[in-house]
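Notes follow once the structure below has been shown.
Every protein chain except one is present and positioned as in the full complex.
What follows is subunit A.
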Amino acid sequence: MDFLERQKPMFTKQELDIISNSTVLIAGVGGLGTHQALELQRVGVNKIYLIDSDKIEMSNLNRQVLYGQEDIGKFKAPTAKESLDKFALGTEVTAIIEEISAETEIPEDVDLVLDALDNFASRYQLESLAAEYNLPLIHGGIDSWYGQVTTIVPDETPSLQEIVGGKKEDNEVIPAFSPVVSVIASLQVIEGLKIILGRENNLKNKLLLIDLNDYSINEIEL
């Protein structure tokens, strides 16, 4: 029996082939990134690249679900790879210890980029890289009970900077809570799969704003 048996009825044979041959780059292996990586592995993608230059800190452990106490001080990307590899589900995981910058090279087999960063300055950098490589970027962000998700595709959608406004952020510590992070990360994975499958009902030119405190969901046409 194949571990993907229960999801097979949801997709066509061709779609299952696309998923099992897809390669996803996760930029940032913090709260959003660790949840996304777990989901993508369960979905059975071919390969995941994890990029992050940070080391694990105690305050990360409330939401960064691939790390434990004994991992404090280790680099996030290779530690996340180690946790994922233990499940042995067939997805190849490559860890890259690097900060996203204009010099970052996106490997040529990448089909999709997931934003799992924690500040807008780095996100604008990531979106220009994704545009340079002509790759779809699934943006997600969180703050306490709230989250937002949209898809950025060069020449098809407005840029993140246009959507958000592009002002300089203050450097406040953002409250973050694993169940909220998990919802937003899952939505990004669902959206990313729809984009690589070419399905409609996606978030191109739509911004989804989610409030898990009062359970309101707002969609804005962009």
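Observations, loosely collected:
By our rule, contacts are C-beta pairs under 8 Å (C-beta built on N, C-alpha and C of every residue); 3 or more make two chains touch, one makes a residue touch a chain; residues count from 1.
The rule we apply is simple: contacts and distances are computed from a predicted model.
Taken from the listed names "1,2-phenylacetyl-CoA epoxidase subunit B", "Molybdopterin converting factor small subunit", "Acetyl-coenzyme A carboxylase carboxyl transferase subunit beta" or "ATP-binding protein", the protein name that UniProt assigns to the chain not shown is "Molybdopterin converting factor small subunit".
Only one of A:Leu38, A:Ala176 or A:Ile196 touches the absent chain when the whole complex is considered: A:Ala176.
Interface note: of A:Glu15, A:Asp85, A:Glu98 or A:Asp118, the residue touching the hidden chain in the full complex is A:Asp118. Interface residues of subunit A with the unshown chain, by the touch rule above, are 28, 30-33, 115-120, 123, 140-148, 163-170, 174-176, 181, 207, 209, 211, 216, 218, 220-222.
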